[in-house]
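Missing here is one protein chain; the remaining ones are kept as they sit in the complex.
Our next item is chain A:
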């Protein structure tokens, strides 16, 4: 009952005219970002943070705007998967398997509509799951002491590479780099200067928003230039939508199953949206078995991964909101937004900023509805946008990113830093060093050091407090498993995913 009350309060926040507008704008921008080539969800949200920030929006409005963008990007990502067989982002990979064959059969409009409905169901159920699970988890997390938090932060890094991660050492290196950047500046608890070299601008540390935009947006520009990917994708035309109620009912059970699986893998550390859509698809295939025509354009093969990845995206908000520990790149970027608004994520968020959290959750419901309404009739507009050539798009995106950074403090120095991070991001991506752990390190660094300090102050310098409670030991075990398991299971899973993709290609070609 308590939860329901809070939720109603949340709707009161989200249903103000301003916030409704922000949700709608966010949903549109998000779908654009998801649909346009070369702009992933993390990238898109990152570019918008400094803008929301320098516009001086209130906290709940900025967060509503950006979570709507996040939700929208998940919707948008499927468009190019279905029409062009090019996944907009990694989780959308599985949608290609049946979506593209459907489009080849002249059923592109149906595939888009079905995937929109499945996405809607996935997000809706996952948001309901979030409403039920999050307050409970937040209450549970109140038991966490500093030692448990220290272990939890380690867990976040250990599982970030995901169960399919290739080289765990590279994740560790990236995390270290991020944490090291976070130590630059004046040490909060002792007042010591660290790595500032008497440069005044470094006293406050390196702004992670600048780092995020540089690492993601600028390095993306460099990759586009290197790959000569300036030309647009081929034009596609949509057929007229012929969707009956029976078609929708036909994919309902699939969507429901996919949503549940997706939500679970979104909440769990290290799984994420890619695994969510993969599991949903393969299980559905096994369940329906020979009765279906999976891989040749079965509508259920479109519904399962889409429900799965949208549910996983919303499920990933659970650890981000309740523990302050994001499980994916985009939620890490959303966390950056919270931190830069001076809101401390973690279990206290639900008591101290109840209005904000529940407002955002309510906005997820509303945004999702807006997205469904937006996506079925207006999908043609988004499809047209696919053919905007990146040679015009990327420079303008770079401009918007730079303006956002410049507007934060009107200083050219921030722009130089952004360019520097862009170069760094390019080199690291070339060497397959993941960028998300760097961001996460910069974000969590101060908190992680603080919890280490608290824990050791409590124990009077005895390091064994870090694994002193059953809870802490449990977290350490999961963290170590997260680091080691990919070596055992990763190759098998990766091979299967590749085999799936291979098979679909051979059917298509």
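Of note:
Convention: contacts are C-beta pairs under 8 Å (C-beta built on N, C-alpha and C of every residue); 3 or more make two chains touch, one makes a residue touch a chain; residues count from 1.
Methods note: contacts and distances are computed from a predicted model.
Entry comment: the absent subunit's protein name, as recorded by UniProt, is "Membrane protein", drawn from "Aspartate carbamoyltransferase", "NADH-quinone oxidoreductase subunit H", "Multisubunit potassium/proton antiporter, PhaC subunit (TC 2.A.63.1.1)" or "Membrane protein".
Screening A:176, A:354 or A:376 against the full complex identifies A:176 as the residue touching the chain left out. Touch with the hidden chain on the side of chain A covers residues 54-55, 166-167, 169-170, 172-173, 176-177, 179-180, 183, 187, 190-192, 194-195, 218, 221-222, 224-226, 228, 230-231, 389-392, 394-396, 398-400, 402-403, 406-407, 410, 412, 415-416, 419, 422-423, 426, 430-433, 448-449, 452-453, 456-457, 459-461.
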